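In this view, the complex is presented without one of its protein chains, the others remaining in place.
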Amino acid sequence: MSAPAPLVTATELNAKLRELFGADMHGLTSDMISEMEYGMVLTTMEVSPKQLRPGKIISGPTVFAACDAALFYACLSVYGLDMMMLTSDMQIRFLRPAKGTRLHARGRILSVGSKLITGQVVAFTDDETKPVAVAQGSCVPPKKNTDS
Amino acid sequence: MSAPAPLVTATELNAKLRELFGADMHGLTSDMISEMEYGMVLTTMEVSPKQLRPGKIISGPTVFAACDAALFYACLSVYGLDMMMLTSDMQIRFLRPAKGTRLHARGRILSVGSKLITGQVVAFTDDETKPVAVAQGSCVPPKKNTDS
Amino acid sequence: MSAPAPLVTATELNAKLRELFGADMHGLTSDMISEMEYGMVLTTMEVSPKQLRPGKIISGPTVFAACDAALFYACLSVYGLDMMMLTSDMQIRFLRPAKGTRLHARGRILSVGSKLITGQVVAFTDDETKPVAVAQGSCVPPKKNTDS
Partner (left out) sequence: MSAPAPLVTATELNAKLRELFGADMHGLTSDMISEMEYGMVLTTMEVSPKQLRPGKIISGPTVFAACDAALFYACLSVYGLDMMMLTSDMQIRFLRPAKGTRLHARGRILSVGSKLITGQVVAFTDDETKPVAVAQGSCVPPKKNTDS
């Protein structure tokens, strides 16, 4: 990936998410996007006690929600702000128990087509080199394009 | 799959889930398991307004949570009640907008090994023949077995 | 799936495959499609000794090739004969050692969109109720459509 500017900024997207969901979106904090480039986004989620499983492990669906959001936002960074973008599929692999109260997900776009945008996500708590999960998936852009 | 009795019943598992999570587990109702056989489970989730996206579509992570639970419970049906069972990976494919207030997930086990139990899930609202999502994944059983 | 006629027949597709690949396509026999309906196809592959692993197990990539072909042909059954259809992704899960000399794959379409056609495949040797693998994936149809 070369590096044009992202087609939506972290500030714009955080504002849009607050407008749509208020302070609570699956327990995600309202200012959840901390880095955004063309084809890359980093999100941060404050984990609530309700999202923990026995042993204080962050639940699998919570980790999935973070990965799903990171892929979605990374797709917007190469397409522009359009909430009609749809996740078509995602595969998540859980690698380690997710211990901690703050969950990060870094999404990266691998290919951009008119019908499908594909990317990967790494989810981690304290140490990005020891991810708690990895995921890969695709989003289908809305129908605005005329050349597909 | 032939049909021995499930190694945990719906009544036992619903009681265990209430004990662990009270009435609220990702918004799942406490009596969420309506059918349970050896290798098959059917779950029902009352969807809350917070789990809806614009257009009154049930959010993707909510559908994932239902599929993840259905696979997990189906694994318990062939292994016995042990909450240390872990999902290792799951792939979900979103097929149609998930409209409705009640979300069902039917999990079926495809193979049972000492290291890995594998299954598929169909998620639907009104019509099981028009699923909103399908998923497939594996769980790793706890270490109690001595022959693995 | 209701049941209109398939948009390409087994006879037409087998003829096309012979024209393109002759008698050998990854070791697939030339008349490999034995059943074809709208949204469903059954393929049969004669496994060659080169496709076996130690223990006379059919190799994983051979099983993948059968699943990939079955998904592709099932997509053609709902779209029409167009070899520019592309597989975008596939997840395969190996369930049992694939013993035998004849490998079948049954593909079924789950949803048809203008940008993505999604389906599942069951691969088996002797007994369809004891599959050696299951797979799910999507194909991207060619760009002929004007409304996407």
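Every chain is named by a letter (A, B and C) in the order it is written, and numbering of its residues begins at 1.
Keep in mind that, in the parts below, a contact is a pair of C-beta atoms (placed from the backbone, for glycine too) under 8 Å apart; a residue touches a chain by one contact, two chains touch by 3 or more.
This is a predicted model, so every value here is computed, not measured.
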item	value
Chains still shown that are in contact with the chain withheld from the display	A, B, C
From B:T43, B:S59, B:T125 or B:S138, residue that would touch the chain that is not displayed	B:S138
From C:L42, C:A65, C:V78 or C:I109, residue that would touch the chain that is not displayed	C:A65
Sole contact to the chain not displayed, among A:Q51, A:T87 or A:T118	A:T118
Touching residue (missing chain; options A:A15, A:L52 or A:L95)	A:L95
Candidates B:S59, B:S77, B:Q91 or B:Q120 - the one touching the absent chain	B:Q91
Sites on chain B contacted by the missing partner chain, in the whole complex	88-89, 91, 113, 115-116, 118, 138, 140, 143, 148
Where the missing chain touches chain A, by residue	1, 91, 93, 95-96, 110-111, 118, 120, 129, 131, 134, 136, 138
Residues in chain C touching the chain absent from view	20, 24, 26, 50, 54, 59-61, 64-65, 68, 83, 86-94
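Note that only the chains that are shown with their structure count from here on.
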item	value
Third chains touching both chain B and chain A	C
Far-end chain from chain B, centres as C-alpha averages	C
Maximum inter-chain contact count - chain pair	A-B
Interface numbering overlap (same over half, different under half) for chain A and chain C	same
Between chain B and chain A, distance of the C-alpha-averaged centres to the nearest whole Å	24
Residue list for chain A, restricted to those that touch at least two other chains	88-89, 91
